[in-house]
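Every protein chain of the complex appears in place save one, which is left out.
Take a look at chain A:
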Amino acid sequence: MENWTGTLRLDVEERQGKTVAKNVYFQGALKVMRPVYHDDSGQACYYILNPGGGYLDGDRYNLQFSLKEKTKLTLTTQSATKVYKTPNQHAYQETEFILKKGSYLEYIPDPLIMYRNARYKQKNVIRMEQGATLIYSDIITPGWSPDGEQFSYDQLQLMNEVYMDDELVMYDHIKLNPAEQDMKAIGFMEGYTHLGSMIVIGEQTNADLLDRLYNSMSHDENEYRMGLSMLPVKGFTIRVLANKTQTIERLFTECHQIISEAWFNTKPSFLRKY
């Protein structure tokens, strides 16, 4: 089944300290804008667009990003990903990221909004070489329905696979079935509405950084609940349950700042969308 609703391919390389596109290709309901350089670090920022305005019944999207040695890339979306009702076939998106040694990727998409009776499956495959760095985040909202009911979508399945030098080092599989599960119950969303995930992989990861990140947070459980833990490779994951997209965005921005300062002595750029 190769009939994609939208495909996007972007390969970047380093030219005189600047990350530039070597190859850009898109077709159908996906495109990227011209890169933005937020500062003089040479790091390129690309905004991914879905000109259709949302994912429809049976839509299939395929994205591929390739980062050559020494490239620095930020990828984000221009607005939230919306998945509308899927009466016949779930919407699907698969994305592959290839990170060569010494490359750096920030993938910070906007939140996912599932509409009533929507079903969506997403698979991210990240293939890294030793010495590459990854900062990934995503946010799942309780979705949207005309009467304001939360979790009115049918099913959401998110998979993240990370390979380091061709060995699987992380496998993250979240599947929510609000039609069958009590989302408020213990073990599920536990009274919160939004779920945030962050994956950070980099050779400079150590226990001290995790302590610093943890201790920089207020841990006010009226607002959010957070866990973080070391991966079997140099890296860690963070999960946040909260009641607002902004709460998770604020926490992840703080984490991102602490990591950038600790590892690169830089500040991450503000991603202007409007």
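Heads up, the rule we're going with is that contacts are C-beta pairs under 8 Å (C-beta built on N, C-alpha and C of every residue); 3 or more make two chains touch, one makes a residue touch a chain; residues count from 1.
Everything that follows uses one rule, which is that contacts and distances are computed from a predicted model.
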What name does the UniProt record list for the absent chain among "RNA polymerase sigma factor", "Glutamyl-tRNA(Gln) amidotransferase subunit A", "ABC transporter permease" or "Urease accessory protein UreF"? "Urease accessory protein UreF"
Among A:Val12, A:Ile139, A:Leu195 or A:Leu209, choose the residue that contacts the chain missing from this document, as touch is defined above. A:Leu195
Chain A, residues in touch with the chain not shown (by the definition above): 167-176, 181, 185-190, 195, 214, 225-232, 237, 239, 241
